[in-house]
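The other protein chains are all here in position, but one chain of the complex has been omitted.
After this line comes chain A, so read on.
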Amino acid sequence: MKHAMKCLVLVGLAFLIAGCWDRLEIEERAMVLGLSIDLQEKESSDDPINHPDVDDMPTSEIGMVKITAQLAVPGQIPLGPSQGGGSKSKDTVLVVAAVGHTMDDAMSNLQQQLGSTLFLGQLKIIILSREVAEKGIREISDFIKRHPEIRRDTWLLVNGKKAEETLRVAPKLERVPTLYLSGMLDNAIKMGKFPKDKIGQFWSNLESNGQDGYLPFITVKDEEHIQISGLAYFRGMKMVGHIEPYQIAYFNGITEQNPGGSKALVKLSENESVMLQSTYRKSNIHVSLKDGRPHVQVKLKVIGNIVEKQNVAVDTHDAIKKIEKSAEELIEEQYEVLIKETQEKKSDIFGFGEYVRGDLRTYWDQHIETAEKWREAYQELAVDVVAEVEIKEVGLRSK
């Protein structure tokens, strides 16, 4: 009798330990791969699903939002290598959209249209439209951070125009458009053309008192390609501008993103130029107090190769030294432009403020203290950039 009781308890316990209470079969999940967030122009055009249909409903700070989700159709995503170019991306994914007063309101309205439970655990990409980013992402951030299924290695992007159209684009290289896009960004990091900037990194920058956040800025070309078109930078929670793709290389230099890989066309004279590709970047940032104000000195070292030339002889050590010199001048000049631009917009994407906070503790405590005050101080911050270029390889030619 005693044994029977024991067995019963143990069997019961086994059921509980297995954790099947929350079992949800994969077929019952609506796997969301990508989300896009747009503004909805027309007011009160959502269905009364979470609230009565009245005019004075609380609405998020950016207004009515429209969420578009790209869902994986179960059984259509190939796991192994694809066998022949059979199905198009139209068949493997489903794109649905819903409007709501707040983020979760829109998500619930989306759920209302679907038979299976929305599952965000495989979410790869969240795309914001430029308008949304400019109006502020505080509430969107809160929603994403609060959601237990969304991870910090998701990509958050800003689209130049409508975010929604990114999800409707069908690149021919991959069957699932969002996987193509996230793979494209991962690859851009490996090729040294883009800083490591997944959502976790973005939040750390955004929250830090001495730094502002930046996000990948993309545009849709010819309605079927997606292009990385720069870096959107933020002041606090709001996007205030974007830098051009070629400036990302300089940004990567200061923030010491490795491996290198971005290229720069160095002009030597009227019709002489070389194409320089960086392979390694090293930046040494030192802050000090000069006349009671912080002064930033950046010593930047770029190691690179020559991959192309126009009308110039690349055959002696001296010639290379000359090219190095011109490249150094170009880099220093470009930095001035880039830093000036961000200073005007009061957006310290380089995180110089974090160096000041860390190394000049008493100055920070007495004069700065808050992120808002740092942005003011950043406008007048003196930054000296000294570049050093070292060319290692010139390809296979001897001339």
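The criterion applied here is as follows: a residue touches a chain if its C-beta (ideal position, glycine included) is under 8 Å from a C-beta of that chain, and two chains touch if they have at least 3 such contacts; residues count from 1.
The definition used in the following text is that contacts and distances are computed from a predicted model.
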Absent chain [UniProt protein name; select from "Cytochrome c1", "NADH-quinone oxidoreductase subunit E", "Inner-membrane translocator" or "Spore gernimation protein"]
"Spore gernimation protein"
Can you work out which residue in A:Asp22, A:Asp56 or A:Glu223 touches the chain that's missing from view?
A:Asp22
I'm checking contacts with the chain that's been left out. Which of A:Lys145, A:Arg293 or A:Lys325 qualifies?
A:Lys145
Among A:Pro171, A:Gly200 or A:Gly241, residue touching the chain not depicted:
A:Gly200
Out of A:His101, A:Arg130 or A:Arg357, the sole contact with the unshown chain comes from A:Arg357
Considering the entire assembly, which residues of chain A contact the chain that has been omitted?
13, 16-17, 19, 21-22, 145, 148, 151-153, 200, 203-204, 207-210, 351, 354-355, 357-359, 361, 364-365, 369
